[in-house]
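Sharing a structure below in structure tokens format, with a few things to ask.
A single protein chain has been removed from this complex, and every other one stays in its place.
By written order: A, B and C. Residues from 1 in each chain.
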Amino acid sequence: MSENFRSSETKFLDKTNRISFIYNGKKYYGYKGDTLASALLSNGVHLIGRSFKYHRPRGIMTCGSEEPNAIVQIGGNGSFTEPNVRATEQEIYEGLEASSQNCWPSVEFDVGGINNFISPVIPAGFYYKTFMWPRKLWYSLYEPAIRMSAGLGKSPTQPDPELYDHNHLHCDVLVVGGGISGIIAASISADNGNNTVLIDDKNSLGGSTIFQDDENFKIDDEISSVWLNNQIKNIKNKKNLIIKQRTSLAAYHSYNYLLARENLADHKSLNERANKLRQRLWKIRAKKVILATGAIERPLIFNNNDRPGVMLASSVKKYIDYFGVKCGNKNVIFTNNDSAYETAISLNKKGINVTIVDIRGKSSSVLVKNAKDAGIKIYWNHTVVDTKGYRRIKSIQIMEMSEDGTNVIGSKINLVCDNLSISGGWTPMVHLFTQSGGKLKFRDSDQVFLPNTATSDQINVGSCNGDFELDDIIKNTISDCKSFLSSSSTDFDLIKVSCPKQKENKNVWLLPNDKPLGKTKPFLDFQNDSTAKDIKLAMREGFRSIEHVKRYTTTGMGTDQGKLANMHALGIISETAGVKMGSLGTTTFRPPYTPLSFGTIVGRNVGTFFDIIRKTPMHTWHENHKAEFENVGQWKRAWYYPKTNESMNQAVQRESKAARESAGILDASTLGKIDIKGTDASEFLNRVYTNAWSKLGIGKCRYGLMLNEDGMVYDDGVTTRLSENHYLMTTTTGGAANVLSKLEDYLQTEWPELDVWLTSVTDHYATASVCGPNSKNILKKIFPNIEFNDENFPHMSFKNAELDGIYCRIMRISFTGEHSYEINIESKYGKSLWEKCMDAGKEFNITPYGTETMHLLRAEKGFIIVGQDTDGTMTPIDLQMDWIVSKKKYDFIGKRSLYRSDTMREDRKQLVGLLTDNPSEVLEEGAQIVQDEKKQPIEMLGHVTSSYFSPNLNKSIALAVVKNGKKLKGQKLLVPMKDKTIKVTVSDFIFFDNKNERLNA
Amino acid sequence: MKNNYSIFSLIKNSLTYHENWQQAWRDPEPKKEYDAVIIGGGGHGLATAFYLAKKHNMKNIAVVEKGWIGGGNTGRNTTIIRSNYLWDASAGLYDHALKLWENLSQEINYNVMFSQRGVMNLAHNLQDVRDLKRRTHANRLNGIDAVWLSTEEVKNFCPIINTSPDIRYPVLGGTLQRRAGTARHDAVAWGYARGADSMGVDIIQNCEVKAIKRSGDAVEGLETTKGFIKTKKIGVVAAGHSSVIANMAGIRLPLESKPLQALVSEPVKPIINTVVMSNAVHAYVSQSDKGELVIGAGTDAYVSYTQRGSHDVVEGTLKAILELYPIFSRMKMLRQWGGIVDICPDASPIVSKTSIKGLYFNCGWGTGGFKATPGSGDLFAHTIANDEPHVLNAAFNINRFVSGDLVDEHGAAAVAH
Amino acid sequence: MFIITCPFCGERDQSEFAAGGEAHIVRPKQPTELSDDEWADFLFMRKNIKGVQFERWNHAHGCRKWFNVIRDTSNDKIHAVYKMGEKPPIK
Partner (left out) sequence: MLDINFPKFEKKDFQDLTLNLVEPINKINLRGKNRDFFAKAGKILSIMLPIDPNTSATIKNISAVWLSPDEWMVYGKDIDKNISLSLDNEISKLNLGSVTDVSDQWILINMKGKNVFDVLSKGSPFNFNKFKSTKNIVVQTLLNHVDVILHQNDLNNVNLFVRKSFSEHLWLWINDSSSFL
């Protein structure tokens, strides 16, 4: 079509700024400020897409976020592509690419259209009733077929090149909606001294009043649009008012926590968008909220009411008055109320042919009189019974309605048209109100749900509160806002409003037809193709609740979230069931109000910022020495240090040998460190650890095991007594934060009487752990003033020291079984300390080793790792650590749980060693252990928790937990793998130096 | 059985414009007395009634539901079905359920759209790898079809996952259970309801329980908004509201009811053909037959009966989704909602008798109850009918919290090294 | 996302806090004297009330103090907060 439908001038578009865009491969033109919908309509394009189920041709119905049909794929196949975008909301930009969805090969000719012909056999919920026989066809044929037919648009297949951001906003008053009531509310609020935020989803403020040029609608003797324009001008100068346009409220949570999406780029051409933010999510905390979200027009439900060219009357008005676009040359307006007459008059003024079909008997309002005077033909008491035209409406058939409106009489009248503007009255947008927890009430006079009781500090004004006429809107908005904000201002008190409409409308949910319902297609949900028939079928089958009917028929489950469909569904249900509509309740409106991009919700928390990275003071050294890193919680820990073309295994074997044969060094800075002070420190440790602490000598270290109250091992580590009332506790890397808060919890809530103070010093100290036969010699070089002989500095003791005048703590403790020392120093010196150790150790071939080697070395010694050898089901007894559980102590965390019938069982899973019959065979960690493979069901005795090839023993070793393991020592067991079964023997779990001679070597 | 569902019945009824379909279930008033009453008309409750009638010939029974059947967690979950659990007891329970799923549509003549598209669990750190391998070995020996996948195999099975080694928590591998998948949640409730109803079970909606009547330590009946109902056996399947009923009966349960959230995207053409779960990077995703991405978020840490959770949980989940699937950044969230899940300290359910004679509880399913629906119903029916547990649910008794013999499915809940 | 009034720091966003579950479950002074049932009661059994619940919260990312909150779990409205060891301001 080459005809230009941009009929009239409009001040809302920048006519000097002509823009080209591509739709279904064809180039079209529009103007800056056009939506894709208005631009397409100006080119005479109505056919936009195909419906989900029957693949019926569909066009543009509305001009806003309620649009069910005109949803397109934006941005071609590139990385900017986006499915299911409403043509009625997308602003055009130079080079915009858009294409129809859910059709193949083209929207003009779509193979899926076949569904329309089999539609009699596939009513609502048909798939629940079939595809069950034969069973195997379900898997091979039916289910794949159903899955193939899924979806509308296409998911992107490339990462998103654009950026998103978040920001928190705290204000006194948030006004949602920039229509006339929102403007008035914002103005009153700001003048009242509240810091106020006004958000509106459009690119220009003023809602539908901004293009209301009818002389009949006057405010203070000015045309309403003129008056509003002045109001907008003056609120823009208010200091304490922030106005955010192209910003739509997505969700309204409790405690007045609201999420709003600000659109910064979607209206700009791609080359203007590089490295800029696309959208920003505002996380708003408002003391008070004023909702002015407006109302949307209802469609009318009659046979074949879904053809391209069937549009909401108010939208047709916006297209002509705001965008200067006519939606057809021959318009029929089909209505049950006065507001559609505004559309008729607007069209008529622009010289466009209009006929009106009104289901009412009459209306005495000025507006209707004007229409008559303009010579517009009105069919009173008539209804549309059918429409014709496949890809665009061509004609309609109307009939007279019977007295009671339940039937049609007389003969059909055929009206030729290329546009049918329908108006079924108005539905207040109470979605956000209900999201916030507000309860609705029902108004019978015009069959609308209205805000009733709110759970948060907020009010609703304007048409979302059920005021549909200008005079009510303005007067109530003013008085409600003033009392809500307890404003004493007298502004607007004397406002004069004239509004010529009659407020009664005649509401018929499902219009009568000459054909039986079964032979007609009166659509409710245009996107999901659910009809009034489907609703009645669902109810016939026993589905009563609105939620059931909705789910069974998929009504309101589309991307428009049923903004158009839900009320009629409710209406038809209540009529059919013969119950009052108010008593039915509504479906729950779930956030978001309009669909929200994942990227927007996530903001900058992608890639680098997906999660925190914690680094030790020596991190750069590890990097410079080619360390591979392991994620431990949020920490990056050196895992192993491969030499050129060394495999992980080779590196670990080398590191392990070096540590035992001469010297190794480990970065242990990530271990949690808690400074404990106070006169009750010892008593406190007695209560939180399983063993006794009071007698620990000053300057001595002790290993401790911490349980949960349920008796299961929770954490472990070495704690040092620095002085009478001063300890330093170390925790596992992953446990640090939890242990500290657990200990604080007990101190604050259970034992407030204890004089104990905890302070985390995890990040304050860097820790280098030097181990191996030569560790002593290395430390001697670094700390010449300290005597490192066993008398002066025995195992499990500590010394204060100085290094170049810097204070250090040295603990002689060992997690490897080797003679070894842990040096703690202020973290700013950590890297330097490490380098000093490396220098001093050079002559002894000191070898840096990572967590993997550490794990191997400790496994040779049978030391457990909490979280690897335990899984929250192991008691100290299970770990054969009875020695650490004080029998004398009256109580400690978890003690009581050790004496329950199950925890006392002799044959619980217990920690043991496993040796493979083939010493070179290394078991897989996690492998299961059995005694008898044949027995069915096979009994699993336990599993392998740690497993390595020990270079120092030159054989494979493993730790495992095995049912009744203590008693099985020496016995043969089996480890069944997928492809083979490995023979193992239960052994002691200390494989290396079980006399601990090396500790003092 | 009422009139059979099939393609032929559809064609036949299309000739009469589908005017002659029968009600899927009746809408009866409660009788004075039943042999047993099930509290809770969700999937588990309706399945229980179905199997009581079918297998134990208890047909004079009722299901009382305070709202609408299937309106609770059944209609709110992300419909993941799998049986690759660690402990024998759990594996037995969930695989029993999975076997029932495989024939369920035929058994109840209602297509529950059970789709065995496979469920993949990803590992993101070394302990994940140990835990998942441990589970896979246990599954294999328990006859459950779980296999370990290398990172490459993960990529091959679901190409859109970002398996780059450069992401914050790279995918180090995963497990796959091919028999696992999804089903249509509403259909499960509706199908069981229709099946039970056709055997004479009364399904009474909008009937809220107000009190449990006891004489001594045995139940006598229940006070409801539709009057008193006499019965000697009460099976409570009230999910998030289990504790509310327990308080009526004067017993305490080791439960906390917390918000669990989920969301769906707008529908798109098929893009992900399996179910992918990741615990370390908390994100579960699959694609519904309508084309929506169905995404499970986490629970909040506090008790709430509001069916709303905090936004941070949703943000955290989508953050994880974009880490694993960067291509979804421009997809849009269409709907977000919450349910109330009742969680046991050991993350395993309670399907058990109680200290009160004739009072049985089926609860504590936490975040994963849907997958167990048929098995849970079958075993709970057995427990009620015989007044003693089936071997498959014996381990899930209430007494385990006293003895300490828990079924700890947190896996390696303990801290990492 | 609630707004919780820390009795020390004032109104803060929920994300700064950690929930600690049911309040006023005092750790038995003499656990060894308890029967397995009594101990299980302390360990695991919870009221899990639908309605007004007394619970513990910790200002984990603020002053790190534990305190009590009275919240209606049926609508998440917070009725009062009070410090550890204090008597509930409302029954």
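Definition applied: a residue touches a chain if its C-beta (ideal position, glycine included) is under 8 Å from a C-beta of that chain, and two chains touch if they have at least 3 such contacts.
Here the structure is a predicted model, which means the values were calculated and not measured.
**Student:** Taking the whole complex into account, name the chains on display that the unshown chain touches.
**Tutor:** Within the full complex, the chain not displayed touches A, C.
**Student:** Consider the whole complex, including the chain that is not shown, and state which of A:409, A:806, A:904 or A:1001 touches that chain.
**Tutor:** A:806
**Student:** Of the residues listed, A:32, A:614 or A:700, which one is in contact with the missing chain?
**Tutor:** Touching the chain that is not displayed is residue A:614.
**Student:** Which residue, A:277, A:517, A:838 or A:953, contacts the hidden chain when the whole complex is considered?
**Tutor:** Once the missing chain is taken into account, the touching residue is A:277.
**Student:** Could you tell which one of A:394, A:726, A:795 or A:955 touches the chain left off the display?
**Tutor:** Spelled out, the listed residue whose C-beta touches the missing chain is A:726.
**Student:** For a quick check of understanding: of A:679, A:792 or A:981, which residue touches the chain that isn't displayed?
**Tutor:** Answer from the full complex: A:679 touches the omitted chain.
**Student:** Considering the entire assembly, which residues of chain C contact the chain that has been omitted?
**Tutor:** 1, 8-13, 15-16, 61-65
**Student:** What chain A residues would touch the chain not displayed?
**Tutor:** Looking at chain A, the ones touching the missing chain are residues 163, 165-170, 195, 277, 283, 285, 604-605, 608-609, 612-617, 620, 635, 675, 677-679, 725-726, 755, 757, 759-765, 803-804, 806, 826-833, 836.
Quick note on the criterion: only the chains that are shown with their structure count from here on.
**Student:** Can you work out the whole-Å distance between the CA centroids of chain B and chain C?
**Tutor:** 30
**Student:** So the centre of each chain is just the mean of its C-alpha atoms; given that, what is the distance between chain A and chain B in Å?
**Tutor:** The answer is 22 Å.
**Student:** What positions in chain B touch 2 or more of the other chains?
**Tutor:** Only 306, 308, 311, 345, 402-403 qualify.
**Student:** Which chain C residues sit where two or more other chains touch them?
**Tutor:** 1-2, 18, 36, 43, 75-76
**Student:** Hey, which residues of chain C end up touching chain B in the complex?
**Tutor:** Residue list for chain C touching chain B: 1-2, 14-15, 18-19, 21-22, 36-37, 40-41, 43-50, 53, 55, 73-76.
**Student:** Which residues of chain A touch chain B in their complex?
**Tutor:** Residues 52, 80-84, 120-123, 126-133, 135, 138-139, 143, 146-148, 150-160, 251, 253-254, 257, 259, 283, 516-519, 533, 537, 540-545, 547-548, 551-552, 554, 557, 559, 561, 588, 590-592, 595-599, 601-603, 605-606, 610-611, 613, 630-633, 710-715, 732-735, 738, 851, 855, 865-868, 870-873, 897, 900-903, 924-928, 930, 937-938, 940, 943, 945, 976-978.
**Student:** Within the complex, which stretch of chain A touches chain C?
**Tutor:** 253-255, 257, 285, 437, 455, 709-710, 741, 744-745, 748-750, 752, 890-891, 895-897, 899-901
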